[in-house]
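Some chains omitted; the rest stay in position.
Labels A and B are assigned to the chains in the order they are written; within every chain, residues are numbered from 1.
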Amino acid sequence: MKACVVGASGFTGGELLRILLQHGGVEIVCATSRKFKGEYVYRIHPNLRGFTNLKFVEPSIDAALKADVVFLALPHGESVKWVPQLYEHGLMVVDLSADFRLKDPNAYVEWYKWPQPHPYPDLLKKAVYGLPELHRDELPGAKLIASPGCTATASIMALAPLAKYGLLGPLPPVVDVKMGSSGAGAEGSVLDMHSHRTYVIRPYEPVHHRHAAEVEQELSRLARREVRVAYTPHAVDAVRGILSTAHVFTERDVDEPTLWKAYRAMYGDSKFVRIVKDKLGLARYPNIKYVLGTNIVDVGFEIDPRMRRIVAFSAIDNLVRGAAGQAVQAFNIAAGFPEDQGLRYIPPHPI
Amino acid sequence: MKACVVGASGFTGGELLRILLQHGGVEIVCATSRKFKGEYVYRIHPNLRGFTNLKFVEPSIDAALKADVVFLALPHGESVKWVPQLYEHGLMVVDLSADFRLKDPNAYVEWYKWPQPHPYPDLLKKAVYGLPELHRDELPGAKLIASPGCTATASIMALAPLAKYGLLGPLPPVVDVKMGSSGAGAEGSVLDMHSHRTYVIRPYEPVHHRHAAEVEQELSRLARREVRVAYTPHAVDAVRGILSTAHVFTERDVDEPTLWKAYRAMYGDSKFVRIVKDKLGLARYPNIKYVLGTNIVDVGFEIDPRMRRIVAFSAIDNLVRGAAGQAVQAFNIAAGFPEDQGLRYIPPHPI
């Protein structure tokens, strides 16, 4: 298949190129960048030196139409300008922005400050939320995939088994997220500079973070009732990686076998999810260190009987599982490739 | 005054030496270390090279009795062997272990796995919990100061104004703590090695962490009712620093002026507490980066009206405000020195 990456000079675009270059079933026919058009891709993504002589081209619908599948790695609010045309031309579109993630057109007014509700409510309905472990059945043949947000992916994966199997309790889960700097993108503000961003532990948009909307949408669907979350991200000193910690107060005491059963029922068949809960060894809970560079999701949990609380954890690489890798995983299922094609990689250790 | 630091080869002991060397009103008459006795202090604390020619001596009650004040930087369970004798001899004792922090003798069985309740319940009663912003009135002339735990200090400071002014709500606060590696001490396990501890975000004793006991004791006192907390620390990639994030669900809507009033009432006169809540500038919330090397506590908060939630933050340097600095601050008040003697220092930026 022929693929085009639109917005290929950012971190997510670079990771899409990297993964697709190793995919084997895909040919990259265009990589767009307004700012760097005409430049070798490896000058902006130095890791790709020696692996491709591709150059960036001016972004345009025409360029994209040469492809069978288009990956949109554009800012929120930009993808919505591209998707309808590409969709009408029958291309498969994998959108990594938020523009087609929320099913409720009005949610874009509340969470993304759009002046109007989403202009394409029909496309919203057709879009598949591209978290494969939750929407695997909807993906084969899908023409529009809305790839989930990075912290949302981690948070949903930590909580999904609890939501699905009635273990959430009536109180809203507190979701406390810790994340690295690469989520800010390749061109950040002064606070993203090394001097300012190193040796940091601080809140980042601690209330009303936009990913909460996705988390609530997906958990509500699984729980078959409205679920709300108290969502607070933090910035810590790492380039990649997200750890989501979810604090859940249950209605009654829950024991470990019940939780094991729920997590295994949900993820037992998954190629990418590892349940990390050990009493021995170096890693007893999820840790970003052991998933870096991969599409793996490490989930785990602990029970706090004193507080009648479950603490659930999820660790991902935000640029792979939180963005480019998950997009390719969903594309693989949609296009009929093995789910893990291009994504089989054991992380190095230590790193 | 003459001071002795018992357990001076650890990180906390080293920071005590550093602060006391700059104090001006204190002469260090002994620094003990069983392992390094006879060795120059600066060989183990290379920062002290050029500032002192002190050598470590064998720990002994006799050595300590040369001093007017003894700082015990010993492991939990060790201090309790030293305190009664020193106390009987009339010395001032500042204990940086947990051995005299909890008022309830039985709490040591539950939280510290002691086989018996605390053997000196009378001394427990006399001990002042050395968090000066909360116990300033009890400190002057105190003979036994139990210096608080590092994550407990941060967590209590974030929540104290809410507890004191009736803003906690009936649900237990969720306290999600992020901390650096130096809390593990100068001689750690394999997981404390650089290769294993770098590029890490992971839970650390995510349920039933012992500092919860202190936090509950102090918040209950302030709130004049029993308060329990859902307490979960995490390890992140930093040497120093703790950020405590407390999620509080309130009974009714709370507005910003009410919170400002509570935090100002509690901390307005403090020499060390800064309320960080800005809409402009580089630091809008507490961040460990801006308190490193100091005794400062940065506290802040945000309101989440959608969830009827307050998120309260506190950032400290665990070795200074979470240990040695706070111990000297409490000592200063107890001994009649200005509260900030030896502790006036503006942190460097960036670091």
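The working rule: a residue touches a chain if its C-beta (ideal position, glycine included) is under 8 Å from a C-beta of that chain, and two chains touch if they have at least 3 such contacts.
These numbers were taken from a predicted model, which means no experiment stands behind them.
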item: Given 2 visible subunits, total identical subunits the whole complex contains; value: 4
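Everything below uses one rule, namely that only the chains that are shown with their structure count from here on.
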item: Mean-CA-position distance for chain B and chain A (Å); value: 38
item: Residue numbers on chain A that touch chain B, as the complex places them; value: 171-172, 174, 176, 178, 190-191, 195-196, 198-203, 206-208, 228, 230, 232, 234, 236-238, 241-243, 245, 247, 249, 282-283, 285-289, 292, 302-304, 306-307, 309, 311, 313, 315, 350-351
